[in-house]
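Of the protein chains in this complex, all but one are displayed in their positions.
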Amino acid sequence: MDPHYQHLYDILAHSQGYIFPNEIELQWGILIVVYPFITGLVAGAFILASLERVFKVRILQPTYQIALLTALSFLLVATMPLISHLSQPQRAYEIMITPHSSSAMAIFGFVYLWYLMVVLLLEIWFDYRHSMVVWANEKKGIMKWVYRILTLGVSDISPRTVRWDRKMGYIITVVGIPSAFILHGYVGFIFGSIKANPWWSTPLMPIIFLFSAMVSGIALVMIVYMVITYFRKKVIDLDVLDSIGKYLFFVLILDFTLEGLDQIHRIYVAEESFEIIKLLVSGKLYLTLFIAQGLVGTIIPLITLVFLQFYKHKIRVRKTMYFIVSILVLIGVYSMRWNVVIGGQLFSKSFSGFTSFKVGLIGLDGTLMAAFWLILPIGILAFLLWLLPPWRMVKEEEEI
Amino acid sequence: MKFYVPPQIPRLALAFAIFITLFLVLRHFLVPDTFGKYGHYRAASLIDNAQPEIHYAGQQACFKCHQDIEDKKAQDVHSEIHCETCHGPGEKHVVSSKVEDILKPSGREFCGSCHIINAGKQKSAINQIDLNKHNVGKNCIECHNPHQPWEMKK
Partner (left out) sequence: MSQSTSAMGNEKIKTSRRKFLKTATVLAGAAIGYSWLKSSQILLFAAEPKDESLPWYGIVIDIQKCIGCGNCAKACKNENDVPAEPFFFRTWIEQYTVKNDGSVNIVSPNGGIDGFKQTVPDEDIFKSFFVPKMCNHCAKSPCVQVCPVGATYVSPEGVALIDEKYCIGCRYCVQACPYGCRFIHPVKKVANKCTLCYHRLKKGLAPACMETCPTGARMYGNLRDKNSDLVKFLKEHTTQVLRPNLNTGSKLFYNALSSEVR
């Protein structure tokens, strides 16, 4: 026996029932769990930012730039788990040069580029342009040049020009909302369009992905806001937390309803695959679906958020509770990604058995790699906050 | 007064134009030559897929030298079984008869790989033998000629 294949023999020994012989090894591991999780954080954070801009939710103003920069730092990393899980990563560029128009994965490259280049970068650029020009004039040495390059050499900050920054920024945000919806709906479609897999193949998949994305993005911005305020030794604005919490509550309710609807539909129509899926959710997915995603990630946060609407006393307690709720929600959404990606591969397409999955620690498809791609955006965010501090931005007169 | 163009817009347009041009130029050089000739794939891949060497020569190649076996086989129930089913891949041997990698399997186990009793087999498909009862201890080919099974040896 070739020791190279030892892990496959181990899995074979743990498989149950009948699975097709090629199905022993899971094709998509933890990196593909991380990928929709990260993309979801991007879409969610952006949508929260757009609330402030487009729907004029003034109270969220302190989180506007934070949300944008958070979205950018995670978006920059979003494709990395995908690329690093490829068996031939050096050929990844082929997706851009010969995209197959019928493949959900191929078009994702362009959806991603559109979102990065046209939506996020432009919006941030227009938002910061005035400030960057001022900083370029204030700073000395290398930083002066960095800001000058970032402004693309446009140093005009006359009121007329700056007004255009705002105008363009607004237009881009309006375009950005459907873009964010498409970006993450699309990730859902990558799974939802696989008709061979009954656990994935549902038209609700893009919508479920979208709402869970908003849940996770909003929770992340709440955490980032609290952490940043803590490090800057400033006072956390409870009104901000309350209103983010309110949005989190509404979106979480919607998300819960949609996912519930999906499951109820599955149970009621009880198609060919129903028996194997019943075994899947009551067995291998019990912990991550019912406990992590359902109880910890949805029910407990919902109850807590309702409670926080009425409980208006101790400020410290409320802050801590918001923090914990956000963490729980993130755990819940991560579990949801896990349940979709891993859960969909655990049962055989023969509907007669299960393979098993154990995440490795090291290696290109291991936990450490996944953790790296999750931690890297936080580093990028710290850098961006240093480069483009929202709290040093040039104040402008109120919009029309 | 002329129509006001905010200076940041043409600058951005320029940046995007450079980016898109760069992408198109790169794409021009990176797309494989034969891509898209017949469909959304590299046409040269059809040739690649026809390239691998064969291992199984096909029984017509065997019969070119072993006509005696062809004649023998034709007279009995194994006539439809091609040589390499039992004798293994023979292309090397066909190319040079000096390569003697042809399998000459014998033994109850080997014949049993087809003839053993299994409820999954249709009665009409094959003669099934209970290896635990049928002439135990004897090798099949002591009585049966594998090329002509019903011409019993003494």
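Letters A and B mark the chains in the order given here, with residues in each chain numbered from 1 onward.
We adopt the following convention: a residue touches a chain if its C-beta (ideal position, glycine included) is under 8 Å from a C-beta of that chain, and two chains touch if they have at least 3 such contacts.
The structure displayed is predicted, hence computed values, not measured ones.
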item: Sites on chain A contacted by the missing partner chain, in the whole complex; value: 2, 4-5, 8, 12, 17-25, 27-28, 82, 85-89, 91-92, 94-95, 98-106, 109, 190, 193-197, 272, 345, 348-352
item: Chain not shown, touching residues in chain B; value: 10, 14, 17-18, 20-21, 24-25, 27-28, 31-32, 35-36, 38-42, 45-46, 48-56, 58-59, 80-82, 84-85, 88-89, 113-114, 116, 118-122, 124-126
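Definition applied: only the chains that are shown with their structure count from here on.
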item: Centre-to-centre distance between chain B and chain A (centres being mean Cα positions), rounded to whole Å; value: 45
item: Interfacial residue positions of chain B with respect to chain A in the complex; value: 4, 6-9, 11-12, 15-16, 19, 23, 26-27, 30-32, 35-36, 40
item: Chain A to chain B touching residues, read off their complex; value: 93-94, 96-98, 100-101, 117, 122, 125-126, 129, 152-154, 156, 160-161, 164-165, 168
